[in-house]
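Have a look at the structure below, then the notes.
Omission of a single protein chain aside, the complex is shown with its protein chains in their original locations.
On to chain A.
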Amino acid sequence: MSEVNGCNLPDDLYYWVEKHVWAKPEADGTVLVGMTDVAQSLAGKIVVVSLRSLNKTLARGKSAGTLESGKWVGSIPTPVAGTVIAINEDLKGKPSTINEDPYGTGWIIRVQPANWEADMAELVTGPSGIEAYREKLSADGIQCGSAS
C-alpha cells in the first residue's frame, strides 16, 4: 500500500486515475471494480449507492452506478468493459462502507470482462501507476482527509 497526499493506493490495483476508479483482475478471470480512496475522499460521506443491474453489459467508461454523498451526486464509470456478474448488495444498507474500506468490503461490481487485455493497457498499475496517480493528485491539488 502506498500513501500519496494522504490517499491510500494499493500497489497491485489497476487505476483509471482521471476517474478515480480501480480494477482488480482475479484468478477466475473476473475483474472487481471499485472507487479509490481519492474518490471517496472527494465525495465525502456517501449516503446512497444505486448500482446497475446484474447481467448488464457495460462499455468501458459507462456508469456502473450512481452515488450520493451529503451534497453531491455522481456516477461511477467502469474501467473495464464487460458483463456485470455481481454487485455489492451490502452497499445498499451501508453505503458509507465505500468511505471506510474502498478497496475491500466497499467494492462496487464484479465484471466478466469483454477484453481485459485491451482495457488493462489503458490503466496504470504498480510503481509507475502510483507515480502517475501522484502526478494527477499534485496537478489537481488533491489531498485526502477522513470523510466527514
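Here is the rule we go by: a contact is a pair of C-beta atoms (placed from the backbone, for glycine too) under 8 Å apart; a residue touches a chain by one contact, two chains touch by 3 or more; residues count from 1.
Keep this in mind: contacts and distances are computed from a predicted model.
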The chain that is not shown, which UniProt protein name from "Transport permease protein", "Lipoate--protein ligase family protein", "Flagellin biosynthesis protein FlgD" or "ABC transporter ATP-binding protein" does it carry?
"Lipoate--protein ligase family protein"
Would you indicate which residue among A:Val4, A:Ala43 or A:Ile130 is in contact with the undisplayed chain?
A:Ala43
If the missing chain were put back, which residues of chain A would it touch?
41-44, 47-50, 66, 68-75, 92, 95, 140-142
